[in-house]
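The complex appears here without one of its protein chains, the remainder shown in place.
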Amino acid sequence: MAVEKKVAAGGRGAHQKWRVLTCKVGLDGHDRGVKVVSRALRDAGVEVIYAGLRQTPEMVVEAAIQEDVDAIGVSLHSGAHMTLIPRILELLKERDASEIIVFGGGIIPEDDALELKRLGVAEIFGPGTSLQAIVEFVNRGFQQAA
Amino acid sequence: MGPGYTAGVSYDESEMNLAGDLLAGDVRALARAISLAEDRDPQATALVAELQAHTGRAHLVGVTGSPGGGKSTLVDALVRVIRERGRTVGVIAVDPSSPFTGGAVLGDRVRMSRHTLDKGVFIRSMGARGHLGGLAAATREAIHLLDASGRDVIVVETVGVGQSELEISSLCDTVVLVLMPESGDAVQSIKAGILEIADVYVVNKADLSGAEKARRLIQDAVAMAPKKPWQPPILLASAVKEEGIGPVWEAIESHRAFLRQSGGLEERRRERLKQEVIALVAESAREDARRAVEGDTPVGRLLRDNRNGRLNPYSLAADVRAMRPARGAEN
Partner (left out) sequence: MAVRKKSSREEWEEQSQAGKQPARGRGRTISGMPIEPLYTPDDLRGWSYEEKLGYPGHFPYTRGVYHSMYRGRPWTIRQFAGYGTAEETNRRYKFLLSQGQAGLSVAFDMPTLMGYDSDDPLSRGEVGHCGVAIDSLEDMETLFGGIRLDTITTSMTINSPAAILYAMYIAVGEKSGVKPAQLGGTLQNDILKEYIAQKEYIFPPEPSMRLVVDTIVFAAREMPRWNPVSISGYHIREAGSTAIQELAFTLADGMAYVEATIKAGMPVDDFAPRLSFFFDSHIDFFEEIAKFRAARRLWAHIMRDRYQAKDPRSWILRFHTQTAGVSLTRQQVENNISRTAYEALAAVLGGTQSLHTNSMDEVLALPTERAAQIALRTQQVLAHETGVTETIDPLAGSYYLEHLTDEMERGARRYFERVDEQGGVLACIENGFFQREIADAAFEFERQLEANERIVVGVNAYQEKEGSPVPTLKIGRETEQGQVRRVKAVRERRDNTSVQNRLVELKVAARGSQNLMPALIDCVRAYATEGEIMAALKEVFGVYREPILF
């Protein structure tokens, strides 16, 4: 089922389609999750810009701005999430692009996930999250579940 | 302000600011403008129209070829060469969208990752969004916007399926066709008449065994085709090893120089302008037709209530053409 135009969900701009940048930050190469999620988002009607492995926060934010995305999905497995994700949020703020939503996945312990959400991350999807949950998140306009 | 804006959008997208910021080199303005073009938002058309005076400078290079040929890797290598020569670049990478879901995984940017932080390079990924021929409708406008923003070279990369080779030649000054060494690829291109379109041939993955054979095949085919003023060079390269890329860029530059001298550049521009006018008219006519047959119109109602399939599409089309909805009414 294709995702309906974001206008209905109160999208950020007048985009016809959701545009999401997916990427891995950190030095490791576990890309199974980010690739599976990218495919699932595509199947849900999203335009996914896959930015690849070993992206730095600076690269992620620059690419997100050039691609004018609605959201950034970051996958992390190396334990550096408390350094790298806040840095992404910080850079978005510096570039006046804080309306780009950030969500994360991978190996992120629950207490860290809570802290990241407090800092402004929309959602953290731990291991075992169903693809359906992620698609529903997109359908809600990248808002957390009620 | 168009539909769909919510409170809290921090970027002021009024037409005047976008144009000014874009001309001043603001990356976000450029990115937002391209999005408007992708959405077929009337603001985009107005913006492009306003920026017309600032276009016409950039060298427009199209890169096409069948999937798996290594186009993105080649474009990545070309960007490096272009940057070494001190020019700025804009890349538009078009990938097919799923005809069923409308979504897409746009996986060209990832191959150009090393240029992300280079201020002289702007990369934009676009989904074809169901556009017939494979090139996004907004590609034209994106090219204009990148041109107006001051990029010296604009590279449009697309998958060569269906008619997109033709389309790309109508959008660009120089068309580069990228082929793989398996002889099948070269033969198919020759059969499909692509020879008419390409200005530079690159046999990529030149380290593989069929490379020289493919080159000869194309050479023979070119030799047999009617002689044209520009003889397209056929180059071997390995994009992944970054070998042979300098000569590819030089060939592209030679072609541009040739066009300038021969008046070909002007001719292409004229042709492009013509095609663009046709495309714009066709697009809006298509949109009108769609609204007519899907909306609450006499024709629309007739089609929806149709039970016995006896309607005549030709007379209905004539009816639609005669209808002509007023401009600006309930968009």
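Chains here go by letter, A and B, matching the order in which they are written, and residues are numbered from 1 within each.
Here is the rule we go by: contacts are C-beta pairs under 8 Å (C-beta built on N, C-alpha and C of every residue); 3 or more make two chains touch, one makes a residue touch a chain.
Quantities reported herein were computed from a predicted structural model and do not represent experimental measurements.
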Chain not shown, its touching partners among those shown: A, B
Option from A:G26, A:G73 or A:G141 whose C-beta touches the chain left out: A:G26
Of B:Q43, B:T73 or B:N204, the one touching the omitted chain in the full complex: B:T73
Absent-chain contact - pick from A:L53, A:I72 or A:V138: A:L53
On chain B, residues whose C-beta touches the chain left out of the figure: 68, 73, 76, 105, 107, 110-111, 240-241
Contact set of chain A toward the excluded chain (per top definition): 26-32, 35-36, 38-40, 50, 52-54, 56, 78-80, 82-84, 107, 109-111, 126-128, 130-132
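What we mean here is this: only the chains that are shown with their structure count from here on.
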Distance from the mean Cα position of chain B to that of chain A, given in whole angstrom: 28
Parts of chain B lying in touch with chain A, wherever the complex brings them together: 2-6, 8-11, 13, 27-28, 31-32, 34-36, 38-41, 97-98, 101-107, 109-110, 113, 116-117, 122-125, 127, 129
Chain B partner contacts - residues on chain A that touch it in the complex: 2-3, 5-7, 10-17, 19, 38-39, 41-52, 55, 58-59, 62-63, 65-68, 95-99
